[in-house]
Structures are given as C-alpha cells and as structure tokens.
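With one protein chain removed, the remaining protein chains of the complex are shown where they sit.
Letters A and B mark the chains as written, and numbering starts fresh at 1 in each.
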Amino acid sequence: MAGEATRGPRLTLVLGGARSGKSAYAESLVQAEPAPWIYVATAQGYDDEMRARIADHRARRPAGWETRDAPRDLVGVLGATPPGRPVLVDCLTLWLSNALLDEADLAAKTGALVAACTRHPGPLVLVSNEVGFGIVPDNALARRFRDEAGRLHQRLAAIADRVVLVVAGLPLVVKGE
Amino acid sequence: MAGEATRGPRLTLVLGGARSGKSAYAESLVQAEPAPWIYVATAQGYDDEMRARIADHRARRPAGWETRDAPRDLVGVLGATPPGRPVLVDCLTLWLSNALLDEADLAAKTGALVAACTRHPGPLVLVSNEVGFGIVPDNALARRFRDEAGRLHQRLAAIADRVVLVVAGLPLVVKGE
Partner (left out) sequence: MAGEATRGPRLTLVLGGARSGKSAYAESLVQAEPAPWIYVATAQGYDDEMRARIADHRARRPAGWETRDAPRDLVGVLGATPPGRPVLVDCLTLWLSNALLDEADLAAKTGALVAACTRHPGPLVLVSNEVGFGIVPDNALARRFRDEAGRLHQRLAAIADRVVLVVAGLPLVVKGE
C-alpha cells in the first residue's frame, strides 16, 4: 500500500536561491516516495528564456512523473490530486508573481493556498525562491513581491513539517529532520 | 529579581532577509525575559510605505513594551537604558542607512556603536537585514551600504553570544545555542 511505503513528511518547504539546485533536490525528495509522482508546474513559456528553463527542468525528470500546469489555479490543482500521490509544486515564486500581476485579491489567494496546503494529505513538496537577502530593490513592484514572498514563506514554514534551505545543491535543514 | 529570571544571553544578533520574520523572532526572544521591555526604533516615517511598516510592527507588539526612537543617536539611547532591562534594537539597517546618508564619520559612528554594544549589560537583541547575498548593485551608494552593513555585522557577530539567521520565520543558529 502507498501509505505504508510513504517515508517522508506530509509537507516540505524547499527554499533556495537562483540556480541553487533546489528543484533537483526537491525532485529527489519526491522520487524517494513510490511513483507515480505529480509535478505541478507554475511556469508559463511566454518568452525564449523561460521556455528554455522549462525544457531544461522537464528534460531532467525521469519517467514516472505526470505534469499538471497551474500558473494560476494552484489551489484547484492541489485539491484534485489523488490522495497519497506524492506531489511537487515547482515553484511558488512564479505562481505568486502571476497572482501579483493579476491584481486580484492577493490576501485571499495566498490565504486559500495556505489552507489548501494545510489540508492536503501529502506528501507535498513546495519549492520557492528565497529572494529577500539582497539590497532593497529600486522597483516598487519588486519590493512588494519580495514582501509577499517573505510573508508566504513564513506562513508555509509554520505549517510545514520540514523546511530546507538549499545552498549549492546541498540541504541546510531549518526545521524538521 | 530581574537578574535571576534572566535566561537569555547578554548580546544576540538576529540577521534575516526582507520579510523573513526576523523582527517577530527577535521580539519573542526579548519577551522570554521579564517585562517591561524597551523597543529601540530606528525607523522614521518619512513616506507612506515606511509609515505603514512602522504601524504594522507596532501593532504586533503587546503591552509591556516601551518605545524609544533612535534613528540617529542609537549610542546615546543604548547608554540610557536602565541596567537589566531587556532591549530590542530594530533595526541596525535603518540606523546605518541614516548614518551613511548623513555623510558624517561613519567609521567613528560604527566604532562607537560596537563599543556601546560591548559595554551594554544586556539582555540586548540587535536586528539587522542581511543584504549581501544578491548580485552586485549597479548603484555605488548601494554597494557602499552593502559593504558597511557586512563589516558591521562581522564586528557585532564577533562580540555577540548568539547569532541567528532567520529564514522563513525560523532560526538558523550560526553562533551560540
């Protein structure tokens, strides 16, 4: 049974910088669970640079992954995953960026996401960029994004069983085992 | 007696990114000591964005806090705190920014601050933004600020009993317990 074979915690938050290896690390966590695995992709290929990144990430993933696109309706996609199936969301940063640009009620959206992660049976691994360790950006939108990302990470870290900061491909455990 | 109930170290440096939860974490450290507590605020409400941040921080603090403003004379304010009274400075980043913009002798000012923290009886908790983990800023003033902040953090970390990096609201202990 899937339940017996499950070894990891219910909810893991994987933070990391740009090109820190956080996606590969998060994939390895999910792949330690029994296949099939669900890859929830928040990226949209709206320019060549982004399309190249998506293709690069996709090429790295072995068979056993089902991909679901959720650039906006992440709550709906998470609610529709079969119970017990390991799920990877890569990444919250792009979802949050889309939510911010849509100018909808961001507090409602992030609240709904936190609630969806709280009630998801897991194993659920969330990947997000840590973006707050630089100089204050000149740009007001970048400042707002940085604030919202920080707030969302705090809320998710509070309900996560495990929080990891990835540095140069290596995990620095901040919470849990 | 306040001295007997004091559990924390004399000097703690709390570093963290933007919206990392470093202020709330630092407040929890101080609030673990017996009240009343002294909140040394370095922020100045010179625009709406900053005034909103100040109000947000102030609203979170429970009764038991006395606030003292020290956008510039942090050394004087620290010297005037009653011995044994727990003190939180939030944050060094804004004080350093003011000191840099004043174009006064920055080396003398930071040296005086390090000396004041060295002789303060504590418990003293200092909050500051870690700003050095991004790309080199285009702006020369931002580069200088980043250098000065890094230097100040190194000097304070060397004399601190405990240094913590806050990530998503969670403490990563760099020095001490």
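Some notes on this structure:
By definition in this document, a contact is a pair of C-beta atoms (placed from the backbone, for glycine too) under 8 Å apart; a residue touches a chain by one contact, two chains touch by 3 or more.
Note that the coordinates shown come from a computational prediction; the quantities given were computed from them, not determined experimentally.
Among A:A55, A:A108, A:A142 or A:I159, the one in contact with the hidden chain is A:A142.
Touch with the chain omitted from the figure is made, among B:R19, B:R61, B:R85 or B:H153, by B:H153.
For subunit A, the residues in touch with the chain missing from this view are 16-21, 49, 130-135, 137, 139, 142, 145-146, 167-170, 172. Even with one chain removed from view, subunit B keeps its contact list with that chain: residues 13, 15, 17, 130-136, 138, 143, 146-151, 153-154, 156-158, 163, 165, 172, 174-175.
Note that only the chains that are shown with their structure count from here on.
Rounded to a multiple of 5, the Cα-based rotation taking subunit A onto subunit B is 120 degrees.
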